[in-house]
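Quick notes on the structure that follows.
With one protein chain withheld, the remaining protein chains of the complex are depicted in position.
Labels for the chains are A, B and C, by order of writing; each one numbers its residues from 1.
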């Protein structure tokens, strides 16, 4: 085990992220070893879940150190295939400390029902769970992107959209899943629960009103 | 820690309310730190959950003492933003000992489907879980209110409706969630399960019959 | 504690029934202290759950001894209001050793959708979970009864229907819930899971095909 690896095993955020992984797996939001999580470890670095691991059975050594100071991703191991999108989010906002990517049935289904590149939630008290939103009465937008196997391209599209306006602590990739982030693992978890709740409500409402 | 705080940590009802919070969180009825709970501690006082806490991880010191003897809320801390509604319920009926406010997907979706200010449940044996209802054959009303960020205004609307007729141990705030209460924490829990069950059944029935 | 009570606390079936209650409560099939369970203790007697108890928190002393040798129910305590139907089932078939009554959302909703007094399940492998059914290809009937607060009347209607043909190890009371029984607690549990599965499948299928 190298020094970097030893170091991050003592990281309390790494231990917290593994516990959060078990909580998320119990909600069935990361089936079939899907999904990936990260926490920032420096201005140009993060710990990212290794590829192919069951996210309900993580231990700190399953978090791989990734850095991007030189503009290219470097990592001693095989981090998640979607690491480039995590890294881009950390670059877009220095306040971001954690990124969670999940695959729930409702988020996946909802992402395919909506063909626009953004969906406005309105009239839900739960909108206030997403930081910066203070009333059910002010619409709260969730960005959607088409899925692609070219993650650097997806990361670039996210960055372009961000230039127009910072995204609302989450985004959906169509037929793929949900990304959320926060200024702490706890805030990222709150954004995950908040967006999942809003998506779930809207899906049930559509069943009853369309 | 002040004397008041020390005192309520020994309160067996406070310990029971924390355990009830874990049970409710396991049902996914208080996502994203949402919801709030209280238990009466005196004629003009209650212990109310602190703002922003995960309701599945409460300990007695997360319950803040609130009093309203002088007509204004006073509290050494930041209790839930919806404390004014809890306090009003305790004032409306001295027998009320516990108030629970939850955010389930079915209750939230149902509250937006119904535009009337009351919904009559009829033909469910489970109506008997709501105190004072003795037969599936007698309609059982659940009051609905529009959501607002002005909680004292909402509390006033609830009080006005109550003058016409005491509410049926629960109410829905549209797009927001469910409030229930009881003469003990156990009765409040039974009312919570009963109303959630009835709402859930009616939502599934509407999917199949509308 | 009287001798009868002491005796049934040593009954391994009573301990098994309490454990089964926790399993059933975890499925959310007995919300709001609803539902009731019993096990036969003799030719004319059974242990029946006490009224108003949370069925996920039973201990053997919450099972009350009930007897009906003289044609009338006798019990030192307040057993479930629906004890008369349990007793009738034990009388209808001496092989019955356990009766379980539950309140799931799907069973309750399904019971209100079907206006006939019987529903035929067909084409499900799971029909074989109900004793005496050996193929998905032979229809398997579930009897339905209108709800009433007059339990002796309901028990009489069940007995009348049974004279025409023994019921298929379960029945639905409309808007109320499911009764199942078996020649052992394990068989009653299998019938509970089997009927709940079949009802759930048919409800989902109706959403997609009506």
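FYI, a residue touches a chain if its C-beta (ideal position, glycine included) is under 8 Å from a C-beta of that chain, and two chains touch if they have at least 3 such contacts.
Please read all numbers here as calculations on a predicted model, not as lab measurements.
Participant: List the displayed chains that the omitted chain touches in the full complex.
Facilitator: A, C
Participant: Which of A:65, A:177 or A:194 sits in contact with the chain that's absent?
Facilitator: Going through A:65, A:177 or A:194 one by one, A:177 is the residue touching the chain not shown.
Participant: Check the options A:103, A:136 or A:191 and report the residue that touches the missing chain.
Facilitator: A:103
Participant: Even though one chain is hidden, which residues of chain C still touch it in the full complex?
Facilitator: Here the touching residues of chain C are 27, 123-126, 129, 134-137, 190-191, 193-194, 196-197, 200-201, 204-205, 207-209.
Participant: Residue-wise, where is chain A in contact with the chain that is not depicted?
Facilitator: 28, 31-34, 103, 105-106, 108-109, 112-113, 147, 149, 173-177, 203, 206-207, 210
Note that in this section only the chains that are shown with their structure count from here on.
Participant: When the C-alpha atoms of chain B and chain C are each averaged to a single point, how far apart are the two points in Å?
Facilitator: Each chain's C-alpha centroid was found; their separation is 32 Å.
Participant: Would you kindly tell me how far, in whole Å, the mean C-alpha position of chain C lies from that of chain A?
Facilitator: 46
Participant: Listing for chain C: what residues touch at least two other chains?
Facilitator: none
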